[in-house]
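There's a structure below that I have some questions on.
Every protein chain except one is present and positioned as in the full complex.
Going in written order, the chains are labelled A, B and C, and every chain counts its residues from 1.
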Amino acid sequence: MTAEELETIAQEEREACGRKKHHLHVCMAAGCLSSCSDRVKDALEAQVKAAGLEEHCQVKPVGCMGLCAAGPLVSVADQNVMYKEVTPDDAADIVGALKTQQPVQRLHCRMDVPFFARQKKIVLENCGVIDPERIEEYIAAGGYTALHQALTSMNTAEVIAEVSRSGLRGRGGAGYPTGLKWSMVAKAGGATKYVICNADEGDPGAFMDRSVLESDPHRVLEGMAIAAYAVGASRGYIYVRAEYPLAVKRLKIAIRQAEKQGLLGHNIFGTPLSFEIDIRLGAGAYVCGEETALIASIEGERGQPRPRPPFPAESGLWGAPTLINNVETFANIPPIIRQGGQWYAAIGTEKSKGTKTFALAGKVNNTGLIEVPMGITLREIIYDMGGGIPDGKKFKAVQTGGPSGGCIPEQFLDMPVDYDSLVKVGSIMGSGGMIIMDETSSMVDVARYFMEFCMTESCGKCVPCRVGTVQMHDLLTKIIDRKATVRDLALLEELCDMVRNTSLCGLGQNAPNAVLSTLRYFRNEYDELLVEDDAEPALADAGAKENAS
Amino acid sequence: MSAPTTVVSLKIDGKDVSGRADETILDVASENKIHIPTLCFLEGLSGWGACRLCLVEIKGSHKLLSACVTKVAEGMEVTTDSPRLLKYRRMVVQLLFAERNHVCSVCVSNGHCELQNLAQVLGITHIDIPYRYPTLPFDASHDLFRLDHNRCVLCTRCVRVCDEIEGAHTLDVMGRGIDCRVIIDLNEPWGSSQTCTTCGKCVRVCPTGALTRKGTGVAEMEKDDQFLPYLTRMRGSQS
Amino acid sequence: MPSADKRWRIVDATMRRHGYVGNSLIETMHTVQESFGYLDEPALRFVSSSLNLPLSKVYGVATFYHHFMLKPQGEHTCVVCLGTACYIKGAAQLLGSLEKRFGIKAGQTTGDGKLSVMTARCLGSCGLAPAAVLDGTVMGKVGSADLLDRVSKQVGHDR
Partner (left out) sequence: MSAQEPAAAVKKVRIATVWLDGCSGCHMSFLDMDQRLLELAPLIELVYSPLVDHKEFPPDVDVTLVEGSVSTDEDLRKIRMIRGRTKILVSLGDCAVTGNVPAMRNPFGAAATLDRAYNENAQLQKQTPTLHLPTLLERVRPVHEVVEVDVFVPGCPPPADAIFYVVGELLAGRTPDVGAVTRFGR
């Protein structure tokens, strides 16, 4: 593969596309697929055929368009029209409307609303636009030019410098500066190094990475290849959840296509870089999102973390220096190389540059996937883009960061969304799940829900997490059952402090966050459930009943 | 081994000490008669870093690090004892007592148990954390040994000694979280194991009464793990 | 191989592709589960000896990952998503009604082997919360009555 050949593929693809007058895009990502968008696509194709429009109209499967709650989504790309909740029966009307250019009113989903208008798409630029199973479309959209540019006109230090300049921070949750991580691996000695893409998106309520993998998998491969060049690795792994079969399928297709085109494999673009990517399936263990546990899992072991240092950058997979970034981080790399770190750094805030994808869910009108510049306020996301709280209910809290994060109350709605602000109020950025809760949610119950999650996902290696999470969960249950006293609450707080400070890995260290943040802002909800110290007659009664039965 | 060993200077509890760069904080502390409580650590086995008893404070780091796996570094300032560390250590031991069914008075290891001993050394007179009372099995199918899950603290010393020293890897841990349990082969009765060599190393390194010799009564099970550093050295020099 | 069953060849092929190295254990188990639906003792022994791995390690890995099943599943499976978005919208009640109707807990199979009730951490279908999957078909924005109705029909359990 050469630059010219890449350009030829892009040209041909654009021409083929230009020959068609109409472009019907059908979302075939998991959300819409589960509402049978595949049948919608079949119906559209049949209608196009019936109308004799085959020459002029293309029906294309694409990735996620964002507004998942209103799926299946269909867009008429040439007319900038989107349809929501489309059924196969609607196909005829949609195809009919192509000529009149008058959108079908009952299906019409306006695109000039804040949900779409306020987004800034970098990671998601191709999502819902290209067919994820065709490398040609990715190339036509400028794909793999960044890899070419990096390999042929930049040295490794320049690539890392560009990434550092962009200010990109790890999108997996902790927000470690990506350029710094790359330079650590680049500096580490050793002939063998690895690049790992963490696609073990385990936070409940988070589906950003899945959408990227299902909608634009080549972007991740390109980002990994650039990273491999920068740090000196020749082998990469994508560790992806087995629960994402569609993402796995599309990744496999993408890897095969890239290998066939010489964009992965030996001597990429005629340079000395050789880079192969393998997929490794997760098997239902949240803790494997932790770097060292993920490495153990790729090595075929129980996914138990080990103490750091040493960090994977020095000693990772099979003891070799290893770079681990998550899907969204890698997906940001090609545009950063193409357009420069400066350009990327101009977006966002002082300390949190660029954009961030969020999965908006829970008690909010517009559920779905969005990409926004860092620094946007929670209010803008929830009320403007998300359309506020349904059924006239009152907003209570927004939960960010998954089980490691916390609940943010109303008084912080005007706070900018960036790494540091979120930490300041007791939560974290996390991978981008954003769950909105209304006045009907009990915050103690929410805390127990996350504790239950951490307890079941604890690997069992270190004592504080293995036993501490269970004890905290039992205490929360006791509180909810109105059997707990002030002493129980005090013990819960002590355990929170202990588990946070003594656990081996991030899972345990962050497990108390949901309790701590709800205690911080909604302590009254806990207090209301407590009982007097001596009011425990239930003990004797329960015993009596048990004995009698 | 061929690389030249660097000697580093550091401070432990205000005392100036030095050690080789490949030594852990725990190594250097014990060389200098500074006692740090441990449970999953055992000299001669690989570090595990799971019980969290040997956590120490290191100046400049907001995270507590386990002394048994953290290597010393030049200029490091380590604190091995503070009210905060004592509080956490007490809670670790209490969590362990509450996790399974530890009844010292009727235990064969009474008086020779590291968990019991830790409680005394750390000044634990009662357990403030609610006992869980799980129902756990007991395996007495082996001719010579017993495995009582009620008394297991999941330190994995037995798993490591069986794998690293004996080379049989008969033992491992199944499940995860609170459901973790030490198993033999495919979670089979010990007595029918095809892989166990009956060497007894696991019994000798067990800190509690979970792995014991048959025929011992209350307080009669004395452990002896002194063989281990010797064996590790001998086997290390063979390869 | 444990038997003449052709599916063992698929399992063997996975191991061969990885050069029978120990670290292909999890990949191999995925293949066993895809081929047989679960991992039984002969399968674990076969994998252990083919990859030269201790039995206890194979068992330890198989039980660490919740995706792997050591027992056969029911004829039908209903997976209730317990992701945060679904939980906020009442997934616990969904699960409760299923458990009550069929007299089993999540992770169990009915005595007649007809139905397994499972939970998922998050299906990623948060837009459709609360969601459940019945024999591979996602049901979005589903209510208790509706779910029970559809599961009963599928299982032929209508009593």
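Here is the rule we use: a contact is a pair of C-beta atoms (placed from the backbone, for glycine too) under 8 Å apart; a residue touches a chain by one contact, two chains touch by 3 or more.
Since this is a predicted model, take the numbers as computed values, not measurements.
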Practice item. Determine which one of B:134, B:167 or B:229 touches the chain that has been left out. Key: B:134
Point to revise | Residue of B:107, B:153 or B:174 in touch with the missing chain, whole complex considered | key: B:107
Practice item. Could you tell me which of B:92, B:119, B:196 or B:211 touches the chain that is not displayed? Key: B:119
**Study point:** Interface with the unshown chain - residue positions in chain B
**Key:** 97, 101, 103-107, 110-111, 116, 119-121, 123-128, 130-131, 133-136
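As a convention for this text, only the chains that are shown with their structure count from here on.
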Exercise for review: Select, from A-B and B-C, the pair of chains that is joined by more C-beta pairs in contact.
Suggested key: A-B
**Study point:** Computed distance of Cα centres, chain C from chain A, in Å
**Key:** 24
Revision key, fill the gap. Here the gap between chain B and chain C, centre to centre from mean Cα coordinates and rounded to Å, is 35
Revision key, fill the gap. Chain A residues touching 2+ other chains are 285, 302, 459
Practice item. Send over the residues of chain C in touch with two or more other chains. Key: 60, 64
Check your understanding: Inside the complex, what are the residues of chain A that reach chain C?
Key -> 30-31, 34-35, 67-71, 201-207, 210, 242-244, 280-286, 297-304, 359, 361-363, 367-368, 399, 402, 433, 435, 437, 441, 446, 449, 453, 459
**Study point:** Contact footprint of chain C on chain B as seen in their complex
**Key:** 163, 168-176, 183-187, 195
Exercise for review: Going by the contact rule at the top, pick out the chain C residues touching chain B in the complex.
Suggested key: 41, 44-45, 54-60, 63-64
